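Heads up, this is only part of the complex; the chains shown haven't been moved.
We call the chains A and B, going by the order they appear; numbering starts again at 1 in every chain.
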Amino acid sequence: MPDEMQRALIQRGGETGGCRPLGACMSELDTQVVGILGTGDFSRSLARRLVASGYQVVVGSRTPKRSVALFPEEAEVTSQLEAASQADIVFVAIFPEHHSTLLELKPALAGKILVDVSNGLQIKQGGPSYAEQLAGMFPESFIVKGFNTISAWVLQTGPRDGSRQVFLCSDSSKAKSSVLAMCHRMGFRPVDMGLLSSSVEIENLPFYLFPSWGTPILVSAILFIFFYLYNFVRDVLHPFVMAKKSVFYKMPIETVNVTLPSVALVMLALVYMPGLLAALLQLRRGTKYDRFPDWLAKWLVKRKQFGLCSFLCAAMHAIYSLCLPMRQSARFKLLNAAFKQVKEGVEDSWSDEGVWRMELYVSVGIIALGLLSLLAITSLPSVADNINWREFNFVQSTLGYCALSMATVHTLLFGWDRAFDPGQYRFLLPPTFLVVLILPVTVLMVRLIFLLPCIADQLRKIRRGWEKSRHIRFVLPSDNCYNGIDNISHV
Amino acid sequence: MPDEMQRALIQRGGETGGCRPLGACMSELDTQVVGILGTGDFSRSLARRLVASGYQVVVGSRTPKRSVALFPEEAEVTSQLEAASQADIVFVAIFPEHHSTLLELKPALAGKILVDVSNGLQIKQGGPSYAEQLAGMFPESFIVKGFNTISAWVLQTGPRDGSRQVFLCSDSSKAKSSVLAMCHRMGFRPVDMGLLSSSVEIENLPFYLFPSWGTPILVSAILFIFFYLYNFVRDVLHPFVMAKKSVFYKMPIETVNVTLPSVALVMLALVYMPGLLAALLQLRRGTKYDRFPDWLAKWLVKRKQFGLCSFLCAAMHAIYSLCLPMRQSARFKLLNAAFKQVKEGVEDSWSDEGVWRMELYVSVGIIALGLLSLLAITSLPSVADNINWREFNFVQSTLGYCALSMATVHTLLFGWDRAFDPGQYRFLLPPTFLVVLILPVTVLMVRLIFLLPCIADQLRKIRRGWEKSRHIRFVLPSDNCYNGIDNISHV
């Protein structure tokens, strides 16, 4: 990264650009002087990393003699004033409550780049960020917010574990460029977050815990509890109440194994529902430019997480199913069946219908799982980065609808004719698979309706910018497909 | 990214470099002015993204009063001329058919950077690209092709879903640098594609649908159909014709499960065959500098895709196999066998040979699958990026040949002595495993022959640049290994 290049220019811009000839300027740039104010844990780790990256480090301490032992030998430990004067980029690594103690350094820090690495104690909703407060104190310095998401541990060991992303923002893009380059040189991956007003966001970053996963996991959990109770009542409680038959041993595996595919299929339907709702809304409004309601917009951006939850449930369902025959209970049942068959003298207990039903639904289920696995692999960031929009669309829309159809067929085959067997309506509750199928079948039907030429054409027109109310304005070349792909399933 | 830095200089280069002092120049750079010509869907999404990234946006519309409502408040909507005059970088977001309507802006656009985002309707084989046509119209502007692979949806939601790669090309590297920096700031990952002549390629990009996967998937499909029919005839049709025994229930699972490993093993052999063919060719020609025939070169670069198809088949084979004992058919067979055993009074039906055969081939099969999984994981872009060439070579060549050997042994153990059992030659067709083994055994044999010292030495010499016909020219230090690694299995 062209760090020194820039520094030369920034310095000139920042420090009223003395008349040093450019050549002279260049030659001394190889060792940039970086200052650190503060002697805490973060400062020490930072100093180590900067030294390792080839920077000349000056640490400003209120008690330099005592602090010197804490820092690597290559770093100079001196007074805060001295450090502020020598360095071009100064890290402010003291508690934000103590920022005001730096006010005496104001003249020395004028024209310098100050990097604010401070973090709060909890998520901040409003009010100025620490970086903005610092900017208020030092109007003549260039404030850059950043490095607060990096831990002292990562600084020490190098950016291997956890994220190597450093989020930066600043009102001065020159200052930001310098710090960006420095990040690259230290082995981090800087992410430009724009102006200093984003600093609240950056200061909140360390407090996030998978924010986009909250709703999908909650929905999965609710569905899981609902279907678990439903199956428990039908499969365990019913025989216990009706026939005094204790089959509570089914709770850890068999009941879970009927619950998991239910959650998986409903979640998969929930992946494709918001796209259809959005299309419905667009058709009704006759334009694509009106904003979607908030809940729909949020749902649309979380489809990937819904899909991955669905895949996780489907994969667990596969493992649970594969475990079924190795259990003691399966063994005992088989032995007892053999005993009964011998007692009754039935030479061949083969039932063609039972065999075909199972061969078919297992086979279709495996194919559905295979398709879902492809979708999951394509969701990995490094894979998603390497495919173009058309490919992404093909995988997520075409393959995704294939997986949904296959999973629906798998469930239908599993159900077979049991929907019409009154014995299956225990406690008047319909078989689980019937309840599960409502959503996916609806989604697939609506999708099919959208494939009807009249509706598909209308939708395509709208997606290309045509508007019912102001259609005079836009004249589209026939069958033109601006930007190549229409994201049918994604808006 | 040092965007402003560059703009300063570019502006000077482009706009005949007025005499503004450098310092003044710097201070105003923080808010770069970006123009957008066109008011379509893409323009609106682009404007939103640019505003969010801290740019000052000027939209040029033929009907600014009507269009103003469509754009974010922060963006200025004005006439096309006004927009072209104010901005330094101008996005041309109108249909390529209407590019000529911009000719009146020619003086205002002189010295500016024009970003052409247009896409065609289908793959273009020859002729000038839209960007090249635009460059012809505006010889005094700097044309950059790019952003055409990015959809309006991605621009709106930020680069989360799908690819964040922006492919750029331009004849002016200054202009390209500016747009590169802008991409970074917008959160995209620019990919420099060189000169403007690459713009045809970039305009074709959105039409590609996994181009490198075509052949491998086709070969897999053909192999699958061939082996499925072969197994169907042997395992389902033969008993039906010969003994009137209907075992059609085997079609969805058992026949598939014999077909999948056949495809997997043949595909794995096809991964290592082109490397051996290339080596043979080099040995025969006595040089490595002659080009390989086209089909071989294409095959060589698609080995990864062949390997992943093989892994997919192997993984499906594993799941199908694990499903076998939980099927109704397996249950019925077991019950009937138990009945028969009781009737015949056989106390212990144990067969040591049958047990050992299965324990061994299952065990070896699991190891082969484990090795293939390691190969597949190493193929993930983010993992492949983090290993050096020697490690990549070790995994793909050494571990790969181990996996091939293990899979071959797995098949041999599965076959056991059935190759010599005439009862297995139904309809005169040899058992499937014999047909499958031809290719992998050949590959392994040739590989072993290449390990013979005389051939290995010759090959090593050739790979280091020695040439049979002009060997005077090159004098190699003995046992020197230039560039550390010889890519034995990869060329």
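In this text, contacts are C-beta pairs under 8 Å (C-beta built on N, C-alpha and C of every residue); 3 or more make two chains touch, one makes a residue touch a chain.
On a predicted model such as this, the values are computed, not experimentally measured, just so you know.
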item: 2 chains shown - copies of the sequence in the complete complex; value: 3
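As a working rule, only the chains that are shown with their structure count from here on.
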item: Averaged-CA centre spacing for the pair subunit B and subunit A, given as whole angstrom; value: 23
item: Subunit B-touching residues of subunit A, taken from the complex the two chains share; value: 2, 5-6, 9-10, 12-13, 16-17, 171-174, 177, 180-181, 191-192, 194-195, 288-289, 301, 304, 318, 321-322, 324-326, 334, 337-338, 341-342, 346-352, 354-360, 362-363, 366, 369-370, 380-394, 464-465, 473-474, 477, 479-485, 487, 490-491
item: Parts of subunit B lying in touch with subunit A, wherever the complex brings them together; value: 1-5, 8, 22-23, 26-27, 29-30, 40-42, 44, 52-54, 63, 66, 70, 95, 97, 117, 119-121, 148-154, 157, 160-165, 184-185, 187, 189, 205-210, 249-253, 256, 312, 316, 319-320, 322-323, 325-332, 334-336, 338-339, 342, 380-383, 385
